[in-house]
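Omission of a single protein chain aside, the complex is shown with its protein chains in their original locations.
Let's turn to subunit A:
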Amino acid sequence: MGSVTRDEAGWRFLGYSFVLLVTLLMIVPIYWIVVASTLPEQAFLSAGTDVRLLPGSNFLANLDALQARESVDFVQSIWNSVFIAVVYTLLSLVLCSMGGFAFAKYEFKFKEPIFYSILATLTLPIQLLVIPLFLLVSQMGLSNSYWAIILPWAANPLGIFLMRQNMKQIPDALLESARIDGATEFQLYYRIALPTMKSSLAALAIVLFLFQWNLFLFPLVVLEQGKYTIPVAINELIGAQRVYYDQIMVAAALSIIPLFLVFLFLQRHFVSGILAGSVKE
């Protein structure tokens, strides 16, 4: 402790207080969703009179009401979302790391223009892409299938960019010596490059999973009832004359769980993965 001056301690205290405050700001809405999902609608919507901060016992009743909805099969939509997000994340990790490896370690014609055009697609908002992509997937005979949602963003430009930045760190000498030892190009990627990229891949996995998990407009337009993902299913609960907040809260609370698990599983890689490649030495 001797080396910590009073000043430093003061700054540290301020720093931690700030972090704590931000954390609270993040957690309160989530906590409130969970609490609200256990209360009858009237109890959490009655304007400010008595705010309930502790969970109640209405969770199962709200869940029953949600499951009784005709136009929404919520359990099915959890499965749809999980399947789509998991398959998408795995596929996209493979494609992005391959693409990133190519852009980082190979020389080929028009490399820079191609890379920057891929990067430029990041600026296109999804709303602009929905209709052309819908036409594309329906002409491929994929409409109303999981693949219609998985394939269009499988080669994710952000993912390719992140992987390229990180893979630039791999020393060329390492790859060269492996080549001399007779490794094929695929082995270079698979045996040499990938194992060093674990934390980047984990971080990217979280980003990709989140992206797919939250996708709304495209699944709404492409999928039919029964194939709906969670965000689309939740939006079904907004009726013309009535918004079913109790059911929405249950659905929202349940939809957090898979995200939570993914993050918990990959979190120790997350920060180091995002930071990797951000500093040039």
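By definition in this document, contacts are C-beta pairs under 8 Å (C-beta built on N, C-alpha and C of every residue); 3 or more make two chains touch, one makes a residue touch a chain; residues count from 1.
Criterion: contacts and distances are computed from a predicted model.
J.: Name the absent chain by its UniProt protein name; which of "Fe-S-cluster-containing hydrogenase subunit", "acetate--CoA ligase (ADP-forming)", "Extracellular solute-binding protein" or "Acetolactate synthase" is it?
T.: Matching the unshown chain against "Fe-S-cluster-containing hydrogenase subunit", "acetate--CoA ligase (ADP-forming)", "Extracellular solute-binding protein" or "Acetolactate synthase" yields "Extracellular solute-binding protein".
J.: May I ask which residue of A:Ile131, A:Leu174 or A:Ile257 touches the chain that does not appear here?
T.: The single option touching the absent chain is A:Ile131.
J.: So which bits of subunit A touch the chain we can't see?
T.: So the residues of subunit A touching the unseen chain are 41-42, 45-47, 70-71, 130-132, 134-135, 138, 143, 217, 220-221, 225, 232, 235-243, 245.
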